[in-house]
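Presented below is the structure to which this report refers.
Just one protein chain is left out here, and the rest sit where they should.
To keep things simple, chains are lettered A and B as they appear, and every chain counts its residues starting from 1.
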Amino acid sequence: MSNPSGIVSFTTDFGTADTFVGEMKGAALAVRRDLVLVDLSHDVPPHDVEAGAYRLEVGCGSFPDGTVHVAVVDPGVGTSRRALVVETGRFWFVGPDNGILGRALRREEIRSIHAIENPRYGRPSPSPTFHGRDVFAPAAAWIASGVAAADFGPAIRDPVGLDRSMESRLPGAFEVRVLGADRFGNLALDLHRDALPTVGEDGAPPWDVRVSAPSGEIHRFVSTYGDATGDDPFLLFNSAGYLEISCRERSAQEALGLIPGTTTMVDLIDRQPDGKENA
Amino acid sequence: MSNPSGIVSFTTDFGTADTFVGEMKGAALAVRRDLVLVDLSHDVPPHDVEAGAYRLEVGCGSFPDGTVHVAVVDPGVGTSRRALVVETGRFWFVGPDNGILGRALRREEIRSIHAIENPRYGRPSPSPTFHGRDVFAPAAAWIASGVAAADFGPAIRDPVGLDRSMESRLPGAFEVRVLGADRFGNLALDLHRDALPTVGEDGAPPWDVRVSAPSGEIHRFVSTYGDATGDDPFLLFNSAGYLEISCRERSAQEALGLIPGTTTMVDLIDRQPDGKENA
Partner (left out) sequence: MSNPSGIVSFTTDFGTADTFVGEMKGAALAVRRDLVLVDLSHDVPPHDVEAGAYRLEVGCGSFPDGTVHVAVVDPGVGTSRRALVVETGRFWFVGPDNGILGRALRREEIRSIHAIENPRYGRPSPSPTFHGRDVFAPAAAWIASGVAAADFGPAIRDPVGLDRSMESRLPGAFEVRVLGADRFGNLALDLHRDALPTVGEDGAPPWDVRVSAPSGEIHRFVSTYGDATGDDPFLLFNSAGYLEISCRERSAQEALGLIPGTTTMVDLIDRQPDGKENA
């Protein structure tokens, strides 16, 4: 692992109307004053661990090596659920052991996973309702200050929700989860470019994709929003590599009636080099 | 007082859709480039000084000694209301003299209170509508740069709203203000753990609390959210030490019909060491 960069990112379901996020940052700065603190998102739907895991996954990648990513969506705060620090080839991740780190970690080379138990690296008399401030933020700051992951507690061999490998998709029909909608109403589907067959010898992707929605089938594929014309919904890979449904200058979520957290059918169709399809 | 930490926190009713907060930060950085700027909350309801005072109080505590906390909820901007810098045992506070600092200051050891009058520490030609940018943010940055509070203006002996001491509560029934609801719909009441009788000789708190709500009485008490079961509302102390009403995975505010800013009846019941109550 490279050295800590002194950068800490935050992903939570705390919102920004209350002072929770500021309190976390204060607790981190109380450990080390010269941290660089960056918000990934605090608008994860309350208690929605899966939605938080997706945001952490798509948000963490652009940061420099040595960044500490803290993620706190933690309905079990103050109970016996464990707290984790995970070291990977590029980053550290800090959060509750409830699967919030799962999606991000399947893309990283995991070096170690430790429980956070050593009270030396938390705030004194931690509140049973706010480990974000009293456990996770200080832990992240101590890691960013060079404390070794092993100093926090014992190694963990059975973390929650870290076993999902990315499934390779072959031609056929399958159910895909709607991961969420962004501010523009674009709908991300849990189908990543890396899980699809690679580009064929003629330079064109050797597949077509069709997505079912209540309002009809979507199959037009473009490379960026500005390439689309007309009012029909279209498909593209979003900036995190996931298949996305979009509409020109209106919300695909509103237009199509697809709901984050549900699934939809996707047809992956093999295409012959001559352009014909082979379902 | 310790030395300035170079950290400045911000609490306002400016929201984050407009550029007001960014303009304040720009003005602070124009004084000193290497400040660490942290948002506590900018979603204080517009002009609601009391709500801002509560957020500043609960938000400021986790920061390291030497932090400058700026709070601007300022319906009287540009009129003759005074601007203050307050030095305490741990922090500096900067804001209008309208009570916004009151709740935070009753927990701190006040060292000095000065008016901000010296134009040298503000922006030239200050806008009569935006002292956050032209007076308070630069003042905070100058304090964080080591300027003494006394250099800003004369000592003030009659600040607005600093006289509220925390009232100790004995068994009985009394009206308590609903301070606000957080993102999860948890309702904070203006009854702090520190104002209640301390733990008895048997280790259990020597009191029971019952809160009246339009939908019925709430008396179940837990130590953290994950300890609650069922659908009924329950009580706990929130991470700032205030009595809080919560519901499992739904909004207590919506479920109970209690409105921030109004009051509700709280019964504090003395409990005998044998577990019997003695109202």
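Convention: a residue touches a chain if its C-beta (ideal position, glycine included) is under 8 Å from a C-beta of that chain, and two chains touch if they have at least 3 such contacts.
As the structure is a prediction and not an experimental result, all values here were calculated from the model.
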item	value
Candidates A:E117, A:D182, A:D208 or A:D267 - the one touching the absent chain	A:D182
Listed residues A:V58, A:L162, A:L235 or A:L268, member touching the removed chain	A:V58
Chain not shown, touching residues in subunit B	13-27, 29-30, 33-35, 37, 46-47, 75-79, 81, 123, 127-130, 133-134
Touch list for subunit A against the chain that is not drawn	5-7, 9, 11, 16, 36, 38-43, 55, 58-64, 67, 182-184, 223-227, 236-239, 249
